[in-house]
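Complex shown without one protein chain; remaining protein chains in place.
Showing chain A:
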Amino acid sequence: MSQVQAELKYSKEHEWVEVLDNERVRVGITQFAQEQLGDIVFIELPEQGATVKVNESMGTVESVKAVSDIYSPVSGEIVEVNGELEEAPEAINGDAYGAGWMVVIKLADAAELDELMTAEQYEAFSKEEE
């Protein structure tokens, strides 16, 4: 899988953001993030209806190597959660930008999207982290 997808936006904490419409975004972790984590064995996501704040932890992802926080790239309300991941967290390793999506967030402040990186910026950013 390619490291980035052109149409998505990215956070410094290695989350991707797909803008679905004016008020909703889909969120997951990037291909780079899942490669760094290794085989993911457990995931804890917020519940539907929960309020999340930009750059604050909204869940955790556990791999054989480590437990990491999932930081919300935007503020808003959780309107959808990928329940499949509870049983099959390996989907994040297999398809980070597809079946490995985590939540859909209803935006509290659409201006926060402007703070995120483009695919090109993120690619350069993650190269530096490597």
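Here is the rule we go by: a residue touches a chain if its C-beta (ideal position, glycine included) is under 8 Å from a C-beta of that chain, and two chains touch if they have at least 3 such contacts; residues count from 1.
Simple rule for what comes next: contacts and distances are computed from a predicted model.
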| item | value |
| --- | --- |
| Which of "Putative spore germination protein KA", "NADH-quinone oxidoreductase subunit K", "Probable glycine dehydrogenase (decarboxylating) subunit 2" or "PTS sugar transporter subunit IIC" matches, in UniProt, the chain that is not displayed | "Probable glycine dehydrogenase (decarboxylating) subunit 2" |
| Among A:E18, A:E44, A:E77 or A:E90, the residue in touch with the chain that has been omitted | A:E90 |
| From A:V41, A:V54, A:V79 or A:A108, residue that would touch the chain that is not displayed | A:V41 |
| Contact partner of the left-out chain, one of A:L20, A:A66 or A:A124 | A:A66 |
| Chain A, residues in touch with the chain not shown (by the definition above) | 39, 41-42, 62, 64-67, 89-90 |
